[in-house]
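Got a structure for you, written out below as structure tokens; questions coming shortly.
Note that one protein chain of the assembly has been removed; the remaining protein chains are unaltered in position.
Up next is chain A:
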């Protein structure tokens, strides 16, 4: 059977074949019946060719061809003319296509063998049209402007907002300014003449809420050239519940408890007076004495400070309870250092030390401050995580034990900082330790967004991890958004929404007690360089993944009908002229 793939109009094959056969039989009969049979066979052949050509005109046969000759180039925004010209030169007859977002181009692409994409690339929501095709992304120049940006969109009150990024093609003497909502400068830097410049700006956060600051590029005259919105959220602090256990009162504990209590945390201090007698101090909390360390007593505490002596003297039972609380409830434990702590490695805390003989330390965060320390340092073993380092040596570190953490420091007499008037450094030092070690509040939901700057009416994809069984998500205007559950991970859900309004939008869960997601929808005129760079990156990643199929393959194409027409014309012409000229 004839392969139907041979003809474009293969559905006409049988009718055409029958008609052609009939026509040819008629012709042969007519030729036979004429008196001159001089060239009977020759004429039959000619007529066969002519009739076949006619049939071909109708059937449109296909031929296999190498794609090279049928390559296309898709021009997207920002393509370079030079690039296109050189492409045109090397591939003759290349088809040029203009890219339009969200337009169907599948059919056009079908006709092309290889496709080159020039420029910034196609939108990520158009990628599906290029799947399983041989496409090579040739890219475009890196855009001028901010091409990388890193900052946390959700910050805790009191911590600084840090913005890091890279700027491409900055002009010297131009300045990059971080401005607040009212265009008041908060931090700035001046560019030099390097091509790619890393920048870092920061400002302290002083109030909670959803803010929109701006990143502004100003020329040497102070005129704003570029204004990009910088949305971020500041959330409130949560106070902690901390237990300090000492076998005798120390200055370190005295200052530490004062600091923590002053900052509004619930602090319980237990110092031993003598056998079985304690001094309990309760700051900002109710009076509940702790005589023994049971799981029940400890479960409400976020962090336990214990001095070396008390730690060593803990009964096995107490230690088991503490350990269990750390493992299962996520409580933190900080063992206050004293010389005996380092001499023998304890299986209890699992932290390992080694002697370094250096009595002073300067932390990386505060290079000008000299701190007293024990002549030990942490052994940098697997599982140990740093809090403070001094010239590459770990001086404060912790270890995870399932949900919780156990930490210690070789720095001693930090209260000296307060006495020296360096209260800020003292507070930062302990605040870092407490932040790292203390129990974390578990959330039932976790939102993840890939695009920091979603556009109005453009797809905004998000992922939701939650232990809620059937989460229901609603948009700002109360529409429910359908979620798709992950095949293998039942707690992972994803979806896409199309925000309608610029500015702050939010996604809420049906149960309002769970944390929703606030996101800021920007104007398409903002963050262009960043978006371009990201699009280029996404295109490169996507097309690299599929460009393995970019081989010189052949495809079938219909043969141009002019050839059949000419053959038929000549055939008819000859058959018509011959009897007239050679009859006599």
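One rule holds for everything that comes next: a contact is a pair of C-beta atoms (placed from the backbone, for glycine too) under 8 Å apart; a residue touches a chain by one contact, two chains touch by 3 or more; residues count from 1.
Just so we're on the same page, contacts and distances are computed from a predicted model.
UniProt lists the omitted chain of the complex under the protein name "Tryptophan-rich sensory protein" (options: "Aspartate carbamoyltransferase", "Tryptophan-rich sensory protein", "ABC transporter permease" or "Carbon-monoxide dehydrogenase small subunit").
Considering A:15, A:289, A:367 or A:573, the position touching the chain not shown turns out to be A:289 (whole complex).
Summary of contacts with the chain left out: across A:262, A:385 or A:511, the touching residue is A:262.
Remark: the omitted chain is touched by one listed residue; of A:153, A:413 or A:428 this is A:428.
Only one of the listed residues, A:17, A:103 or A:273, touches the absent chain: A:273.
The chain not shown here touches chain A at positions 156-158, 180-184, 204-211, 237-240, 258, 260-265, 273-275, 277-284, 286-287, 289, 302, 327, 382-383, 400-403, 424, 427-428, 430-435, 438-446, 465-467, 489, 491, 503-504.
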